[in-house]
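Take a look at this one; I'll ask things after.
The complex is shown incomplete by one protein chain, all other protein chains being positioned as in the whole.
Take a look at subunit A:
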């Protein structure tokens, strides 16, 4: 029988193998005890992913200055089951108390969104919704082989190629694109780079770059799919201005269509009623959805209650370069803080309602008025 490298550690005790987490501050390090490690270390998912594989990124990256990182990844769908002793408490901690027995609701019906088509474009510069999808039966980016990754690309390109109407588009494989195509994608802010974050590199997601990675977008440049970056698929709907309703419409329509196309070929997305859509990072479970806007809040952002307001609205702020960046010129990226335990519609509704209020507050402060009676309740 073939020996696997992952069996090597069984020559040593759990204590001898247990990582030194004394300098660490991530979700995994908070949860992983020696006892838990001892119980999990002889287990593997059917494709051979081990607890050491799950935690490697968290061991190698003790912490982040701005955010509490997760510190673990899944190598396949079964990771969340086989290592539930570790991942359930991580998920509970990361997703606001979500319990192992909780059920997650999926709602991709854009008609259920109220309003959202009239965010003031003088303040809201752009609107965007993104999520991820994994193809059931294939290993995830930390663990997949080159053959699997190429198969994922092949299936995805085939499905996307069948989209029509305003979703009709084209695929650009990272390794085949011309200089002109590359420049255009950079100018459109579509091109993704080889990951440089050690959080991603340490989990093995950048192996074999740029093999089987690529970008698909529709001719209108409002619907974009990343293939084999941090997840099998990242799906993004975006446009300038404040018509979040239109963005969400396209998002739902596109996703539903893509799912249908996959099913026609005998494939489905990883999903279950407890965790919703299954993705590589536990932080993206559930909806995997980040819906947000770039919005000008120069006055509000300086207000002492800004942080508290965002917290109550269940929103988070980032710089306009995305996670790990700072805001430039009073323009913030405001998006939903939650991913799991709320449906897609519910999360986008929170963004729509929340941003509307933030803009109103900004206008008040501009006019020298107080915002005290605009303060929201905790959602």
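FYI, a residue touches a chain if its C-beta (ideal position, glycine included) is under 8 Å from a C-beta of that chain, and two chains touch if they have at least 3 such contacts; residues count from 1.
Here, contacts and distances are computed from a predicted model.
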item	value
Record-based protein name (UniProt) of the chain missing from this complex, from "MADS-box domain-containing protein", "Creatine kinase U-type, mitochondrial", "WDR63 protein" or "Gamma-secretase subunit APH-1"	"Creatine kinase U-type, mitochondrial"
Touch criterion as defined above, residue of A:168, A:207 or A:221 at the omitted chain	A:207
Of A:38, A:68, A:125 or A:151, the one touching the omitted chain in the full complex	A:151
Full-complex contact with the absent chain, from A:123, A:138 or A:171	A:138
Subunit A residues that touch the omitted chain in the full complex	1-9, 11-13, 16-20, 44, 46-48, 52, 56, 59-60, 136-139, 145-148, 150-151, 175, 201-202, 206-209, 211, 263-264, 266-268
